[in-house]
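The other protein chains are all here in position, but one chain of the complex has been omitted.
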Amino acid sequence: MNAIITLTTDFGLADAYVAAMKGVILDINREATIIDVCHTIAPQNIAQAAFILSTAHQFFPARTIHVVVVDPGVGTERRAIILRTPRFDFVAPDNGVLSGVIEPFLKERLRPAQGQTALPPELEAVSITRPEFWRSPVSPTFHGRDIFAPVAARLSLGAAPEEFGEVIRSITLLPEHRPYQESAGTLVGRIVHIDHFGNLITNFKRGDLPEEPFAVEVSNRFISRLSRTYGEGEGLLALIGSSGYLEIAVKGGSARDFLGAAVGDDVKIKLGKR
Amino acid sequence: MNAIITLTTDFGLADAYVAAMKGVILDINREATIIDVCHTIAPQNIAQAAFILSTAHQFFPARTIHVVVVDPGVGTERRAIILRTPRFDFVAPDNGVLSGVIEPFLKERLRPAQGQTALPPELEAVSITRPEFWRSPVSPTFHGRDIFAPVAARLSLGAAPEEFGEVIRSITLLPEHRPYQESAGTLVGRIVHIDHFGNLITNFKRGDLPEEPFAVEVSNRFISRLSRTYGEGEGLLALIGSSGYLEIAVKGGSARDFLGAAVGDDVKIKLGKR
Partner (left out) sequence: MNAIITLTTDFGLADAYVAAMKGVILDINREATIIDVCHTIAPQNIAQAAFILSTAHQFFPARTIHVVVVDPGVGTERRAIILRTPRFDFVAPDNGVLSGVIEPFLKERLRPAQGQTALPPELEAVSITRPEFWRSPVSPTFHGRDIFAPVAARLSLGAAPEEFGEVIRSITLLPEHRPYQESAGTLVGRIVHIDHFGNLITNFKRGDLPEEPFAVEVSNRFISRLSRTYGEGEGLLALIGSSGYLEIAVKGGSARDFLGAAVGDDVKIKLGKR
C-alpha cells in the first residue's frame, strides 16, 4: 500500500541507522513512501525533536505515519506508543517527543499540562507491547529498527493501533514554556529553536503579541517594529516566521552569530514606543 | 501521476523546512517521486545554487520538474517563475539561480548576457502570480512551502505553465565569468566551485583550453600537464572533471586544504612548456 511514513531521529548522517530502519520498513511494505523529516536532532534532545516535528508533520497528507526516534531511554522502562490523531498516526517513545503535536488539542485548558497528562478525547494512544510485530530478537539499543520501524510498516498496511498493545489514556508531555507577563509593560518569552540560517525562533505566537507599538528585546538590543520579510530594512529585524512564531533575524546574515544567542535565552516584548 | 520533482535549497539539514515542502507536494500529488539535489547551498548563495543545478539537472528523465529555493528576496518584489525548456521544467525565484540552465541556450551569442535578458526562443517562462494555486495564507518568509511546492505539485499533475500566471519574455541572469585572454600567452579563469573532496572546479571548459603544452597556475603553483584521473601521479594534478570543467585536485587529499584556495581565486593557463 502506498502509505507515507516519515522519520525524525537524532541518528545523524554518518551511520546507516536510518537506512536500516528504511530497509525494515520496505521489507514489510514495499510500496511505502519514506520521507526524512530530520536526522540531525541533537543527540537525545527531546525538546528539539518535539519542536521540529511540530513545524512539519501537519503539511503531509492525511494518515501519514510519523515515526520519531529520539530515545535516550531506549531499552529501559519507558513506553513505546502509537498516537492516533484525527489526521495522522505517530510511532514514538513516550518521552514527550510528541508534545508539539498534542498541544493544539489541549488549547482550551487554563494551564499547560506536563508529565503524564490525560489524553484529550480526540486522541487515541496505544502502548506498544505485543512482540509478535517486532523484529526478533530485539536489540535493547535500537528499537527504531526492531520495534518502531516494523510497527510503522504494519500500521501502513492497515493494522489498527489496538493490535499492537493496550489502549492508554495518558501520555508524557514536556513542560510547555509559554510567554508570561513580568510587569505591566513587559512580556517574557524565550528562544525555542535556532534554525540553519541563524534565525532565532521564539515561543511568542502571533496571538501572544500586543498591538504595536512595542519593542522586541533580545541580547540587550531592541527592535522597534515588526518586519514582514527577511529582505526588509537593514541588520537586526523581527517578524512572524513561517510557523507562526516571532523570529529574530539579520538581513543577509545570522542572528545567532550577530547576537551570540542560544536556545533558552530570554526574549522580551516591551510595550510602547522606544 | 508518477512525476519526478527535485529540490535544491539552502535550507540545510537541521530543520524541517525541506520536509514541509515534501509534505505539501505529496498532499497534492501522492504519486510524485521527490529527489533531493542539494540542501547545503550556502545561505542565499545564488551563484552556488546555479552551479550545482547546472551539474545535475540534465541527468534526470525528460519533464522532471526542478524546484530551486535559494531566495534572499523572498516576500519582496522579486518574481517567482516557471521556466520550461525543451526537456525540463523549473520552478524558482527569478534571481539568477537558473543561469546555468539557460546559458547553453545562449551559446551562440557573442557576449554573455546578464541582468534581465531576453529569453532564447526555445524557452518559455511564466511569472507565478495566480494565488489560487498557492497555500493560503502565504507566509511572506517561506514561499518554498506555500508557493513553489504547490505550484510544482500541480505542474506535476499536468497543469500548463500559463495557468499559473503571465508569460514573460525575459529572465534574470547572473553575470557569467568566462575565462579571458590577459596577454598573448595567458588565459585567466577562476575557481567557481570547490567540491566535498576539496577539488577546485574552474570555469575553463574543455573547449577553452589550448593545445598542450601549457601549464595551469593556481596559488603560485604550476601543473604542467593534464591528468586523466584522480589516481594518477603524485600530489597536485589538473584534469577535466565530470562536468566538463578543468579541475585542480590532489591525489588522496584536498586541493583546497593543500593550496588554501577559495571560490573566486584566479586560475591561469600559460602557454608553452615550463
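As written, the chain order gives the labels A and B, with residue 1 at the start of each chain.
To be clear about the criterion, contacts are C-beta pairs under 8 Å (C-beta built on N, C-alpha and C of every residue); 3 or more make two chains touch, one makes a residue touch a chain.
Just so we're clear, the structure is a prediction, and the values are computed from it rather than from any experiment.
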| item | value |
| --- | --- |
| Selected residue (touches chain absent from view) among A:Asp15, A:Glu162, A:Glu182 or A:Glu212 | A:Asp15 |
| Subunit A residues that touch the omitted chain in the full complex | 11-17, 19-24, 26-27, 30-31, 34, 43-44, 72-76, 139-142, 145-146 |
| Missing-partner contacts on subunit B, residue numbers | 2, 4, 6, 8, 13, 33, 35-40, 52-53, 55-61, 64, 195-197, 228-232, 239, 241-242, 247, 252, 254 |
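The definition used in the following text is that only the chains that are shown with their structure count from here on.
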| item | value |
| --- | --- |
| Inter-centroid spacing, subunit B versus subunit A (mean Cα positions, whole Å) | 33 |
